[in-house]
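Here the structure comes first, spelled out in structure tokens, and everything after it is commentary.
In this view, the complex is presented without one of its protein chains, the others remaining in place.
Our next item is chain A:
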Amino acid sequence: MSATAIPASYTGRKLGSLRSERRWALWVAYASLIIACIIFLAPPFYMLVTSLKSSAEISNLSGNPWLVKAPTLENYIELINNPLFRGFFWNSIIITVCVVIISMVVSVLAAFALARMKFWGSQMLATGVFLTYLVPDTLLFIPLYQIVGGLGLLNSIWGLVLIYPTLTVPFCTWIMIGYFASIPKELDEAALIDGANWMQMLTKIFIPVALPGIIAATIFAFTVSWAAFVYPTAFVTTPDQMPLTIGVVSQLIRGDTFAWGQIMAGALMAALPPVVVYAFLMDYYIAGLTAGATKG
């Protein structure tokens, strides 16, 4: 009845307007994406271009800074052959591996307890864990300096291994609480009846089922640890203890002399591990964050 009452012309106009609305939405979407790509990709592109130039070409202001006339790998070769740079890399690897292991052990155990073992104050504690993440590291490094100094770990990578988890554990725990909470309660009840204790339930059921969440949390801990800048700047002073982030900046800038080619090459090489990790595990990262956001 109602279908025949609608004039054909009306239906046509409606469809037409829908098509034009969609076209507009696509235009806006593509324009936004192009602008976003330019904003985000311009710095790494400039870094790549500069890292492939010789010092002479960089200091020559007459050419277009976005183009390379004579590409060269000399900046990369010099850095790789520099034992100091290899030391920065090695320090970053040690710190990151240790921090990721500590963060994941602590946050998985904490999240399991907070999500599943209901005890007095567990809800408040879970909120408290997240709130600590909201305190910026620039506020924390002064009191932490006192603590690390008191422990005799100033100017040591082990001091960084000790304090980086203050950045990683709260957020990793939050991601894992969300993930564990999304696992049906019947699964742990079935495991309890099957004869599992809490630890077996965690290791044999929860960890394998929550693997995407664990991967997401691991990527987060890895990224934070690899890219940390404020804490190493404050706590480490000698080159042999520096990670990549401050090593590249502090050792390749001598007074007012900037080794731009090597700085850019060093920064690109430092960015490579996170890029590789994200390229392979992006889907897990998104899945893990989504579970935490919607079901946490």
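Some points to look at:
What we mean here is this: a residue touches a chain if its C-beta (ideal position, glycine included) is under 8 Å from a C-beta of that chain, and two chains touch if they have at least 3 such contacts; residues count from 1.
By definition in this document, contacts and distances are computed from a predicted model.
For the chain of the complex excluded from view, the name given in UniProt is "Sn-glycerol-3-phosphate ABC transporter ATP-binding protein UgpC" [choices: "Phosphonate C-P lyase system protein PhnL", "Sn-glycerol-3-phosphate ABC transporter ATP-binding protein UgpC", "Spore germination protein KA" or "Thiol-disulfide oxidoreductase ResA"]. Only one residue in the set A:21, A:189, A:240 or A:283 touches the chain that does not appear here, and it is A:189. From the options A:140, A:153 or A:209, the residue with contact to the chain not on display is A:209. In the full complex, chain A contacts the hidden chain through residues 184, 186-187, 189-197, 200, 204-205, 208-209, 211.
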